[in-house]
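One chain of protein is taken out of this complex; the other chains stay put.
Chain lettering (A, B and C) follows the sequence in which the chains are written, and residue indices restart at 1 in each chain.
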Amino acid sequence: MVFVLASSLCILPSDIIEEMNKNRLEAFSDGVFAIVITLLVLDIRIPKVDYAHLWDAIIAIMPKIISYVYSFFIIGIYWVSHHNITRWITAIDRTIIWLNITLLLFVGFIPFPTSLMGEYPFQKIPIVLYGLTLLASNLTGYLTWRYVSKNNRFLDPNIPEKEIRGINMSFLFVNLFYVIAIGVSFVNPYLSYIMFLSVVAYLVIFRSKEHKQHKSKIT
Amino acid sequence: MVFVLASSLCILPSDIIEEMNKNRLEAFSDGVFAIVITLLVLDIRIPKVDYAHLWDAIIAIMPKIISYVYSFFIIGIYWVSHHNITRWITAIDRTIIWLNITLLLFVGFIPFPTSLMGEYPFQKIPIVLYGLTLLASNLTGYLTWRYVSKNNRFLDPNIPEKEIRGINMSFLFVNLFYVIAIGVSFVNPYLSYIMFLSVVAYLVIFRSKEHKQHKSKIT
Amino acid sequence: MVFVLASSLCILPSDIIEEMNKNRLEAFSDGVFAIVITLLVLDIRIPKVDYAHLWDAIIAIMPKIISYVYSFFIIGIYWVSHHNITRWITAIDRTIIWLNITLLLFVGFIPFPTSLMGEYPFQKIPIVLYGLTLLASNLTGYLTWRYVSKNNRFLDPNIPEKEIRGINMSFLFVNLFYVIAIGVSFVNPYLSYIMFLSVVAYLVIFRSKEHKQHKSKIT
Partner (left out) sequence: MVFVLASSLCILPSDIIEEMNKNRLEAFSDGVFAIVITLLVLDIRIPKVDYAHLWDAIIAIMPKIISYVYSFFIIGIYWVSHHNITRWITAIDRTIIWLNITLLLFVGFIPFPTSLMGEYPFQKIPIVLYGLTLLASNLTGYLTWRYVSKNNRFLDPNIPEKEIRGINMSFLFVNLFYVIAIGVSFVNPYLSYIMFLSVVAYLVIFRSKEHKQHKSKIT
């Protein structure tokens, strides 16, 4: 079975869904992103305590609140990244649909390791699971991008070559960060947290800054 | 009461939903698909354990994680299949709306047997319930397709006859698989799992292959 | 406060949101309908039991499964009804927005009495709460329809007068059913269930049938 699966993955053909409405793929994906990001809050709960101990109980779940904030931005990044890719896509085939569903599978899984990170802060197992989930999401995104960018039938012909390579590099760079974050968790979990934060900082802040500089050069 | 009912029937308007906006039916259905697929993760939870036992606890819920992955792809298939049908539909009447809501009723039920499959792996009752839920969803899809394809008022006139029969056969084939999966669970639950996996493999991979051959014959 | 609220409700003006994008109101409402309808399944859960007692546990939650099915169709009806109203609306002001949010408030509340109906089947309190929630939703829908149909600035001028009265009557008729269902729960809860079922039967089946007859008369 696994062999059949693996071998047939290589020859996944273009077919009748090729002209799938891109809007519907985006709407479905946006729905999943919006739900995953909103479900995160369900993990922030306080055990039944007297009002006198409420403040202590809130302090005790601070790691869960921080995990909520962090995963919110991570899923936000995946949503923005998803938009960055699909905006250049002009045709959709089955392979893209199933790569997209696989991406959503990993993104939809994020609440579980997030919950573990909140329950067992600065511990190895949650960090490794969290890192692997992010790595799997990111790798699927990368595979999707490679698939569509290798075959110019799927891409807007106006896309600059620089853009294609830029998105490629960004995926690889983030993958590297995740691998390092997982690796250093065996040495120092705090370093892993710093790596995770760096990804968000890089994608939200530095990439934007660079855009500005770039732009001013052009103008 | 019956009289009031009868008399009010006389002033109700004619077929007012016939020209329902297809976009809204799709948006609502996409919403339900996206939510069901994302809610699956809520079943993956770990009891409160010491960090020392966390790894054991994660191993213990592996069946839940596998159920998550499987149901994610199953719901993904229903979403793709829903798209395959609605893309050929050009008009919507009340029957289609209510068949669609019935389909969503069964798809929306999937998290329950999925949870049972994760809690009681390789057991007969969860397999039967899971199989019946998938069978009910698939039968509703089949009925919808029969209804719209029998009455050409609902279908895009450009649809090839082969496509109509192809979708018909695919529904019947999958129904047969589900019936067998339910049946063999009384003999060997592991066989049922293989049947379930085969449906996903068939729909994701083989149908695509078939399309390719089909296409190459035409060209 | 209440007085200010009540008095100002009467003079709610047309204002800057008048030209709110109808699509966004529909998208938001569809989102809420889709989520409420899908959340219903979260109430169907089985306590941790040995596999030997699983079947008994499933039988024990049958009322919850029946409540799921019933509320699924009820929310489906509200969604269809929402579409029936908005399709004739051509402009949106603040009053319509807030009536719509109030409608969603009541529809969003349905999972709670549904859960009670599943937990305490054929009992008065859940029936009354369920009936009141449906009545409140339906009354808000009715008020919205009266508001938009009284002021032809909001309605598509092509709407037949019969259609306006038909929707009015349908709302009143269903309200009457709900009031009776609540009332008879004090005498015989089984009668309430029959009333609830009648509403679904009336709206899903009879209204459709009537459409057919009507149509054949015209043709």
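Definition applied: a contact is a pair of C-beta atoms (placed from the backbone, for glycine too) under 8 Å apart; a residue touches a chain by one contact, two chains touch by 3 or more.
Given the structure is predicted, the values throughout are model-derived calculations rather than measurements.
Asker: Counting contacts across the full complex, list the positions on subunit A that touch the omitted chain.
Answerer: Residues 26-27, 30-31, 33-35, 37-42, 44-46, 48, 51, 54-55, 58, 68-69, 72-73, 76, 79-80, 83-84, 87, 160, 162-163, 165-167, 169-170, 173, 202, 204, 206-208, 210-212, 214-215, 218 of subunit A touch the chain that is not shown.
Asker: Please output the residues of subunit C touching the missing chain, sorted low to high.
Answerer: Within subunit C, the residues touching the omitted chain are 1, 4-5, 8-9, 11-17, 20-21, 24, 27-28, 31-32, 35-36, 39, 42, 94, 97-98, 101, 104-105, 108-109, 111-112, 115-116, 119-120, 123, 125-126, 129.
To be clear about the criterion, only the chains that are shown with their structure count from here on.
Asker: Please work out the Cα centroid separation of subunit B and subunit C, and write it as a whole number of Å.
Answerer: 25
Asker: Can you list the residues of subunit B that touch 2 or more other chains?
Answerer: Those would be 27, 31, 35, 39, 42.
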